[in-house]
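Note that this complex is displayed minus one protein chain, with the remaining chains in position.
Letters are used for the chains, namely A, B and C, taken in the order the chains are written, and counting of residues starts over at 1 for each.
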Amino acid sequence: MTLQEAKQQAREKMMPQCRMCKECDGVACRGEVPGMGGKGTGASFIRNVEALKNITLHLKTIHDVKDADLSFTLFGKTLSMPVMPAPVTGVNINMGNKMTEKDYIRGVVKGSEKVGILPMVGDSAFKSFLEDNLSVLQEENMAGIPFIKPWNQEELFARIDLAMASNPVALGVDIDSAGLDTLKIHGHRVDPKSLEELKAIKSYLTVPFIVKGIMTVEEAMLAVEAGADAIVVSNHGGRVLDHARATISVLPDIAKAVNGRVPVLADGGIRSGVDVFKFLALGADAVLIGRPFAQYAIGGGEEAVELYAKKIAQELKGAMLLTGIKDLQTLKEQGRSALHFEV
Amino acid sequence: MTLQEAKQQAREKMMPQCRMCKECDGVACRGEVPGMGGKGTGASFIRNVEALKNITLHLKTIHDVKDADLSFTLFGKTLSMPVMPAPVTGVNINMGNKMTEKDYIRGVVKGSEKVGILPMVGDSAFKSFLEDNLSVLQEENMAGIPFIKPWNQEELFARIDLAMASNPVALGVDIDSAGLDTLKIHGHRVDPKSLEELKAIKSYLTVPFIVKGIMTVEEAMLAVEAGADAIVVSNHGGRVLDHARATISVLPDIAKAVNGRVPVLADGGIRSGVDVFKFLALGADAVLIGRPFAQYAIGGGEEAVELYAKKIAQELKGAMLLTGIKDLQTLKEQGRSALHFEV
Amino acid sequence: MTLQEAKQQAREKMMPQCRMCKECDGVACRGEVPGMGGKGTGASFIRNVEALKNITLHLKTIHDVKDADLSFTLFGKTLSMPVMPAPVTGVNINMGNKMTEKDYIRGVVKGSEKVGILPMVGDSAFKSFLEDNLSVLQEENMAGIPFIKPWNQEELFARIDLAMASNPVALGVDIDSAGLDTLKIHGHRVDPKSLEELKAIKSYLTVPFIVKGIMTVEEAMLAVEAGADAIVVSNHGGRVLDHARATISVLPDIAKAVNGRVPVLADGGIRSGVDVFKFLALGADAVLIGRPFAQYAIGGGEEAVELYAKKIAQELKGAMLLTGIKDLQTLKEQGRSALHFEV
Partner (left out) sequence: MTLQEAKQQAREKMMPQCRMCKECDGVACRGEVPGMGGKGTGASFIRNVEALKNITLHLKTIHDVKDADLSFTLFGKTLSMPVMPAPVTGVNINMGNKMTEKDYIRGVVKGSEKVGILPMVGDSAFKSFLEDNLSVLQEENMAGIPFIKPWNQEELFARIDLAMASNPVALGVDIDSAGLDTLKIHGHRVDPKSLEELKAIKSYLTVPFIVKGIMTVEEAMLAVEAGADAIVVSNHGGRVLDHARATISVLPDIAKAVNGRVPVLADGGIRSGVDVFKFLALGADAVLIGRPFAQYAIGGGEEAVELYAKKIAQELKGAMLLTGIKDLQTLKEQGRSALHFEV
C-alpha cells in the first residue's frame, strides 16, 4: 500500500464528509460539523493552515550535520519522534460511517505502536465511543492517552474511572470541547472549567494530567497553577469557535511564559514534517496531528498510519538536515533563528 | 423547517437576484442594484465582510462563566438580544418578486416578535412599500422601528406622520440613502441632510430619533448635536457608494467619541453570532442584520426568521462562553481585549 | 441603447481580443499585446486596477452639499468634467477588426463632443491610423488632442506638421510608447527622449505641449523644465513595461512636486466615477480613460461613448455628494482627507 492508495480509499469511504483534498486546508469542508470541517465559516481551521504557510525556513547546506536525531521522552516514555495522533472520534457522525469505531481506532493505535509514537484517543457524546477506544487499548495492550470531554465533574470523574482501566500513560481533558455543538446535539452539556475544577481533577488523577485547549498565556499559567503535567495549545481544529486565532500564532508567547515548567504540546493544521519543525522551533515540545492520522486510519488502517508517521519523520529529519540542526534540543534552542515570518 | 430548507426555498424564489451563496459576501452579486448586491464593483459590501474576517477571538476555557446573558434594553424596551433586522424593502425590485411586500414583512415582524427582538421596516421610492410595512405593524399590533428616506423636509415630515400611525418605538432616517440610485430611477430625490435639517426633524418627532448612515467621528458628533437618540454606523450595505470604508473599521473610533451619550448601533456584513460579538466588542450597543433576515423571511417566513435569530443568539452566547464573558456589559468593557486584529 | 447592450455588442465585435469582462482588470487578457491586455504577465495593467481598490472613501451625509459642480477648464477650454478619452488606436490589430479605424474614432470624437469633453486621438506604426484620426477631427470640425509616438525627431516633427492641420487644442507625445513592441513589429523605432529633445519639440510646437508617460518625480521636473504645458502620469495601460508601478501609487508625490506649475493629468485602471474621484483627490487635475471609452465606441459608437461619459459624471457627482465636496477646487484641496489607504 502507498499513501496515495490509502488516500484514494479514504476518499471513497468518507465522501461527502471528507473529500481528501490535495491540500487539507479546511476550505472545501468549511462549516461541516458534524463532518471534517471547521465550525461556521471554517475560519479557525483555515487560519491554522494559512498562518503556518507564512513562516519560512532558512535553508542551510554548509555544516557538519549529516543526520538528525528525533528521539523524544514524555512522562518517562521514550518515543521515536515528538509527534502524536490527536484524539479524534466519531466514524459514524464525522467520517463516513463505513467502518466501526473500534476498527478505526485499532488502526491508529497499532500503527502508532509500530513506529514508536503515543496515540491519543477521544471521548464523545456517545459514551460507547470512549468505551470502544479504551477497549482497543486494553485488547491490544497498547500505551495511549485518553482524553475526556469537560462534562460536569461527576460525569467527568466517572469517565476518568472508566479510562483508568486501560492503564493509560496519562489522561487529558480537552476543555476546548466546551464549544462543540455536536455534543449538545445529543443532549449532553460540556462547559469551561474553573481553576478550582481543574485542581479537583488533578487531585483525583493518579496519572499525569494534560489540559488541552490553551490559547492564551493567561490560561497557560492557570493550567500550570492547577497542576497540569502538560498543556496542549489547541483550538480544537477550528471546530469549537469560528474566527479563533491560529495556534501557531499564539504558541511562541505561551511557550515563553511556561518556560519549561511543563511540556507544551500543540496542534493545528500540521500536515507535514516541515510543519512539525515550525511548531517545535517556536516552542512546542511535541505536536498532535488530527485529521491526517484519522484519514489514513480510515483509508489504510494500521499500515497507512505507519506510512504517514514515517513520512512525517522523514520530512522532519530533512528539514533539520537542511537547516543544520542535529537534534530536538538544538531545535528548541536555535529553532527560532531558523525561521522567517513573511509579511 | 430547517434553515437549510429555508435557504433552498429562498434560492428558488430569488434567483437570479440572489443566489443564496454558501457565504453571503457580495462577490457573486457585485454591482447588482436593483438586486441584492453592492453598488458598482460591490467593493463596499465585500469590504464589510472581508474586514470582519481579519478580526479573531482569543479562545478561553479556564474561567467561571458557564452561561452568558444576552438581554438588552433599548428606548425602555427589554429585548432578548442586541440584534435587530435592518430595514430592507422591495421584494419586487430586489428580491425576486415571488411574494407580496406585506407577506415578506409579516415574516420579519412576526418572527422578530417570537424571539423578542425589535424589527426595523423601511421606506422606498414606491410609497406603497412604506404603507405596506406600516400596515403590517398595525394589523399585527407589533412593535417596530420604521426608517424614512431623506426626502426633502416636506415629504419627509409627511411620511413621518404616516409612520406615527403604526405607534412606532422610534423613528429613523437612513440618510445614507442619499446615494441610492434606485430611488432616483423612480423620479424621486433624496439628499444629504444639514445639521439644521436634522435638528428640525428631531423637533418634529415625538418618539426617539435614530440617524442611520454615520461613517465618521465628525458626523457622529453632528448627529448627537442634532439631538439623535441613537446612531447607526452603516454604509447601507454597500449600496450607496462604491469603495466606502467597512463599517467595522470605523466603528471603534466612533464609539469612543460618542462615549455613551447615545446608543451606537451598527450593521455591515454581519452573518453570525461571532460577527455580532466582534461589533459589540468594538463598541456597538446593538447591531442590525440586513440581507440574512430578508433572505430567510423570503425563504421561510416567520419560522425561518425565528430560527435564524435563535442561531445568532446561540452563536453569540457560544462566543461569549468561549471568551469568558458573562454579559453584554462585560463585553462592552472587556471585549476589545478578547479580540486580535490579524495583519 | 443601454450600456449593457453596447457591452454585449462590443464583446461580439472584439472576441477574442477583448472578452468585455464583468470587471476590466487585465487578468483574462494578460500578456495579449497586440490585443487589449498588458505586456508580459500583465502585472502593470492589473496593478493599476488593484492599487485603486485599496483606497476607500469616507462616506459623509451630514452637510450642506446637495449638488456637485464638475466644470473644468484646460488650455482655455471649458469642459463638462475633468475626464478625457485617452488616445487609443488600432481597431484592426487590437480591437477585433470588425469596423474601420475612422468609424471607431468618429464614435469617440462625436460622443465626446456631445457631453462636452475633449477626446485624445493616437498615433501608430501605421501612419494611416494617425491620418484617419486627424481626418475625422477635420471632417467633423471637432476639438481634440492628437498624441504622436516618440519617433526620431525628424519623423516626429513631420507627424506634428500633419497633426497641426486638424487644428488641435494641444499636441502630446506619449514617450512611454518607447516600450511598445507592437511598433517595432512593423519595423519602426521609438525611443526615450532626452531633455534636449523635449525642449526641441516644445520649440517646434505652436500649441500646448503635453508629455505623457511620467512615472517619477524626477521626470515630472524634467518635463516641466522642458516646457511641457501639461504632463500625464501614465504607464501606458501596462502595455510597455511589465511590473511597472501603478499610476495611482506615484501620482501623489508627482502632483506635490509639480505643485500647480502645469496641469497634472493621469490615467491607469480608471473604470468609474469613484475611480476618477480618487485620482482627483490625490492630485490629478483631470484624468484620461482608455480601454472603456474604446470598448464602448466599438460596441455602440457615439451613443455609447456619450452614455458611458454620463455614467462617469453621475458617479463622480455621487461620490462628491456623499463625501460632502461641492466642486473640483474643494476636491483638490480637501480630497486627500476624504480617502483612506487600506492596508
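Throughout what follows, a contact is a pair of C-beta atoms (placed from the backbone, for glycine too) under 8 Å apart; a residue touches a chain by one contact, two chains touch by 3 or more.
Only a predicted model underlies this, so the values are computations on that prediction, with no experimental measurement involved.
K.L.:
Since one chain is left out of the picture, which of the remaining chains does it touch in the full complex?
P.N.:
It touches the following shown chains in the full complex: A, C.
K.L.:
Give the residue, chosen from C:38, C:122 or C:213, that touches the chain omitted from the document.
P.N.:
Among C:38, C:122 or C:213, only C:213 touches the chain that is not shown.
K.L.:
With respect to the chain omitted from the figure, which of C:43, C:125, C:230 or C:313 is a touching residue?
P.N.:
C:43
K.L.:
Of the residues C:70, C:148 or C:241, I need the one that contacts the missing chain.
P.N.:
Only one of C:70, C:148 or C:241 touches the chain omitted from view, namely C:241.
K.L.:
Of the residues in chain C, which ones touch the absent chain?
P.N.:
Touch set of chain C with respect to the missing chain: 30-31, 40-41, 43, 47, 150, 175-176, 178-179, 181, 191-195, 198, 211, 213-216, 218-219, 222-223, 226, 235, 240-246, 343.
K.L.:
In the full complex, which residues of chain A touch the absent chain?
P.N.:
Within chain A, the residues touching the omitted chain are 22-23, 53, 55-66, 271-272, 274, 278, 315, 318-319, 321-322, 324, 340, 342-343.
Here is the rule we go by: only the chains that are shown with their structure count from here on.
K.L.:
Give me the fewest steps it takes to get from chain A to chain C if each step has to go to a chain it touches.
P.N.:
Shortest path length, in steps: 2.
K.L.:
Can you name the chain whose C-alpha mean lies closest to the mean of all the C-alpha atoms?
P.N.:
Per-chain C-alpha centroids ranked by distance to the global centroid put B first.
K.L.:
At the chain A/chain B interface, shared numbers over all numbers used: above half (same) or below half (different)?
P.N.:
Counting shared over all numbers used gives less than one half: different.
K.L.:
Quick check: superposing chain B onto chain C on C-alpha atoms, how many degrees is the rotation, to the nearest 5?
P.N.:
Best-fit rotation on C-alpha atoms: 90 degrees.
K.L.:
Roughly how far is chain A from chain C, going centre to centre by Cα mean, in whole Å?
P.N.:
Spacing between the chain centres: roughly 57 Å.
K.L.:
Counting in whole Å, what is the centre-to-centre distance of chain A and chain B, each centre being its mean C-alpha position?
P.N.:
Measuring from centre to centre gives 41 Å for this pair.
K.L.:
Out of chain B, which residues touch more than one other chain, so two or more?
P.N.:
Answer for chain B, listing residues that touch two or more other chains: 343.
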